[in-house]
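With one protein chain withheld, the remaining protein chains of the complex are depicted in position.
This part shows subunit A:
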């Protein structure tokens, strides 16, 4: 049991007890522990979204419940991002200590007869061996940490936190972060930009971070800003072909066809297998032909 070892030899970096103040409580209506739990986490993170509003994006009528993957995905629609935690009890406690309520999945039944239930961890006390949850119809429900651990492990040790886009969770790997935020680019371009700019501060040499900044600025029609980001991406990873291709596209749109051609050639030189880079060069060639025809060249 992780509970026993946490209580006996408490890691130096975890406090004996912690409680997240002011986590709003929404009582669960039938089968709606998913929307209620997610609403509590998101409202604490700064949103104002009711469980009813989230219900249509989460509930699966045929299953009478909500799926973990959709709990992680739905916040993106509102400009927030959910991150799965490392599946250890300690990561829940650390997140709570850092001031973030943690959404957890519990199996209140048995492995053979599961009763899946979402709840929100709001506090813990290692000396007493207890954990507090906003759960079902009870705010700050106190439960033995060991019992919680059993029900939590029986549901696959799944936990998540939600943050406003641009705020990084305490412990997140570079890869997990980008996998969580890239979808923002489709419908939440401004929030995507915030998320990538934040990433460049945490990982200044990350190709993905600078490419993300460039792509989001491009999507927001900021060609000049996008070009600067792709140049930084190229500096972060001097061998990468991707930033050159995207910069070529921008130079072409800015009317600098010579620069566009040189960049497209360079991208192809670095990665001869890419169909996309050939397509970029074709577009530049076409743009040149058009320019020549209209007598500008």
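Just so it is clear, a residue touches a chain if its C-beta (ideal position, glycine included) is under 8 Å from a C-beta of that chain, and two chains touch if they have at least 3 such contacts; residues count from 1.
FYI, contacts and distances are computed from a predicted model.
Chemist: Between "ABC-2 type transport system permease protein", "Response regulator", "Xanthine dehydrogenase YagT iron-sulfur-binding subunit" or "PA2779 family protein", which matches the UniProt record of the unshown chain?
Modeler: Cross-referencing UniProt, the chain left out corresponds to "PA2779 family protein".
Chemist: Of the residues A:88, A:173, A:187 or A:290, which one touches the chain left out of the display?
Modeler: A:187
Chemist: Which listed residue, A:207, A:227 or A:257, touches the chain dropped from view?
Modeler: From the options A:207, A:227 or A:257, the contact with the absent chain belongs to A:207.
Chemist: With the missing chain put back, which residues of subunit A would touch it? List them for me.
Modeler: The list for subunit A reads 30-34, 37, 56-57, 59-74, 76-77, 105, 107-110, 114-118, 135-138, 141, 147, 150-151, 155-156, 175, 178-180, 182-183, 185-187, 196, 207-208, 211-212, 215, 218, 242, 245-246, 249, 271, 273-277, 279-280, 283.
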